[in-house]
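Apart from one protein chain that is not included, each protein chain of the complex appears where it belongs.
Up next is chain A:
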Amino acid sequence: MASHDESGKKSNENEMPTFNAENLQSNMKVVYYCRTFMSIIGGVIAGICGFTGLMGFVVYVLVMAITSVCLTARAGFSIHSYFDSWNRVLLDGFLGGLLSFVLFWTFAYDIVHIF
């Protein structure tokens, strides 16, 4: 995640926050890429460690939570100058990576444990 991708976009307005739509969208895209990548990595890790059933989904939620925390830290904990609400960075796209996670989890689990 290069540092020039997340550009701040709140213009100098005292009460009403205005946002640059392009930057907001680009930030959202970065968040999406991060989540997808982390869900793939998380799937491989869960498969290699041999988690099955509910434990695997717990790993997914854990990986997503870690991703959220890291994204928040990257934004310097001042969410409002990069995104328009907390939900965007914490919850948005939470379930989007689930299918990729399951695919790579199955793949790694099978390769390591079954075969």
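Note that in this section a contact is a pair of C-beta atoms (placed from the backbone, for glycine too) under 8 Å apart; a residue touches a chain by one contact, two chains touch by 3 or more; residues count from 1.
In this text, contacts and distances are computed from a predicted model.
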Protein name (UniProt record) of the chain left out of view, among "ER membrane protein complex subunit 3", "Isocitrate dehydrogenase [NAD] subunit, mitochondrial", "DNA repair protein RAD51 homolog 3" or "TRASH domain-containing protein": "ER membrane protein complex subunit 3"
Footprint left on chain A by the chain that the document does not show: 14-16, 29, 32-33, 36-37, 39-40, 46-47, 51-54, 56-57, 96-97, 99-100, 102-107, 109-111, 114-115
